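Incomplete set of chains, arranged as in the complex.
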Amino acid sequence: MAAGVATSAGPKAYLSRRYRLSASHRLHTEAYSADENRAVYGKCNNPHGHGHNYAVEVTLGGPVDAGTGMVCDLGELDAFARRNLLERFDGMNLNTLEAFSEQVSTTENFTAEVYRIFQGFTGAKVVRVRIEETGNNSFEYAE
Amino acid sequence: MAAGVATSAGPKAYLSRRYRLSASHRLHTEAYSADENRAVYGKCNNPHGHGHNYAVEVTLGGPVDAGTGMVCDLGELDAFARRNLLERFDGMNLNTLEAFSEQVSTTENFTAEVYRIFQGFTGAKVVRVRIEETGNNSFEYAE
Amino acid sequence: MAAGVATSAGPKAYLSRRYRLSASHRLHTEAYSADENRAVYGKCNNPHGHGHNYAVEVTLGGPVDAGTGMVCDLGELDAFARRNLLERFDGMNLNTLEAFSEQVSTTENFTAEVYRIFQGFTGAKVVRVRIEETGNNSFEYAE
Amino acid sequence: MAAGVATSAGPKAYLSRRYRLSASHRLHTEAYSADENRAVYGKCNNPHGHGHNYAVEVTLGGPVDAGTGMVCDLGELDAFARRNLLERFDGMNLNTLEAFSEQVSTTENFTAEVYRIFQGFTGAKVVRVRIEETGNNSFEYAE
């Protein structure tokens, strides 16, 4: 939400781009007993898992290039997202992926994971990642 | 889409109500080899499954009651949907349910299944069921 | 939904235009006792009323004019809607209007009323009126 | 809207898939004088054109395949749409295309054009094409 350090003078420019993927997950932690898992996660603890259409919005901040009039090259951003987001998570069961081998596959943790991944994008600074899990629930991880 | 017999005189009234649920599924049929399954279903054949937020829209047709001004009692419809739709499918892995023990858990088949279920609602005639699987894909089963 | 008699040869063209208005209403009928009213309408029977943003979608069917490439003149349609829909219902308490002096202000009855009103539009035939009362409830009145 | 002949017994299955494209157009016909063009099309007659994000929804009807549980192969449909819809119209000025060399580039005519194009799809029968031009205007061409 609060996107940045708010110290520089003048307004800032941001570009947000949305990627969509479908995945399944099961909320469950080995640290708890079966009863505790059911108490904390309710029906999201169902052993067969359930799923969502996740909308992942990545926000980049930075100066608008005076030549191109753009914050970053969208082609580069899309190529990065295809390789690092869509190919790794779309159509998957999150619980079977390495990213969730040591943490619960809540959308909070998924959002933080995507934020960390996009810190590797060099075209512009990713200042926020927002994931809409359903029309009523969304999660943000931001500077 | 074409909702009904179109034989009676005069316009018709319809009420549509939307229920939302999240579930996972894997597209896979025992009738095919592993290679054929991958060819037909692509990454939706991934053995760990993936998931969706499904929006299920149920459309009822019938006369507007002159007394109440309503096509049917929404409380009755919601109670029916809770018992027969949400409690059976929300938060579930469709492939583990009896409804998909003998048919693939495609959204086409899921839509037809929900249509059959709502034929048991006695408050008004269900003439169409539409399921939005994602913002780009939807399925209808209609008179 | 079923928009028309489906007897003519060849596909048909339809234009849909959406108007938005906010109004309040109270579901209540003099034909019932206070208890019956509460049983049928639940909290929508609250004496102070409540309200909605209604999205009214009007669908017109007819040939595409070979000269203009249009089903009807949108300027004429908007002028008709402003005069007969928005000026009469937007910002109003439906229960205080003549249209609902003898029928309950359910959205079923509101939809039928708007359908009747648009039969007076002469630019093209109105074949369907759909009102979305909330993101989950919608009503149609159609040929 | 009315999708089909409504003569067969039993409910019907439909699959709808949405494609998105951006294009510009100018509403103008050589058959009219400059004044008539302005009168009919208003500011859409502006010589430099304007543009829209068009959402094109294609609806296919037909039996659900008992083996695959699908109305048609989405991969085939997407390949057809890419070749015949997106590559031809996305990012374009409609007025410069052959399809609109002899008819005005209204969305009515665009919808009918897309409907004709998809009659060439052999995977299942296209019974309806709907184009949303804005959140308030949509057009359909249907059996």
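Letters A, B, C and D mark the chains in the order given here, with residues in each chain numbered from 1 onward.
Everything that follows uses one rule, which is that contacts are C-beta pairs under 8 Å (C-beta built on N, C-alpha and C of every residue); 3 or more make two chains touch, one makes a residue touch a chain.
What you see is a predicted model; the values in this text were computed from it and never measured.
Undergrad: Can you report how many copies the full complex contains, not just the 4 shown in place?
TA: 6
Please note the rule applied: only the chains that are shown with their structure count from here on.
Undergrad: Can you compute the centre-to-centre distance for subunit C and subunit D, using the mean CA position of each chain? Integer Å is fine.
TA: That pair's centroid distance is 26 Å.
Undergrad: Taking each chain's centre as the mean of its CA atoms, how far is subunit A from subunit D in angstrom?
TA: For subunit A versus subunit D, the centre distance works out to 34 Å.
Undergrad: So which bits of subunit D are touching at least two other chains?
TA: As it turns out, subunit D has residues touching two or more other chains at 1-2, 4, 6, 142.
Undergrad: So how do the chains connect up here, line, ring, star, complete, or something else (other)?
TA: Shape = other; not a path, cycle, star or full graph.
Undergrad: Let me know each pair of chains that touch one another.
TA: A-B, B-C, B-D, C-D
Undergrad: If we count contacts the way the header does, which residues on subunit A are in touch with subunit B in the complex?
TA: Residues in contact with subunit B: 20, 22-25, 43-44, 46, 48-53, 90-93, 95-96, 134-135.
Undergrad: Which subunit C residues qualify as touching subunit D in the complex?
TA: Within the complex, subunit C touches subunit D at residues 1-4, 6, 11-19, 59, 61, 64, 67-71, 73-75, 127-128, 142.
Undergrad: Any idea which subunit C residues touch subunit B in the complex?
TA: Interface residues on the subunit C side: 1-2, 5-6, 27, 29, 31-32, 40-42, 103-106, 108-109, 111-112, 115, 135-143.
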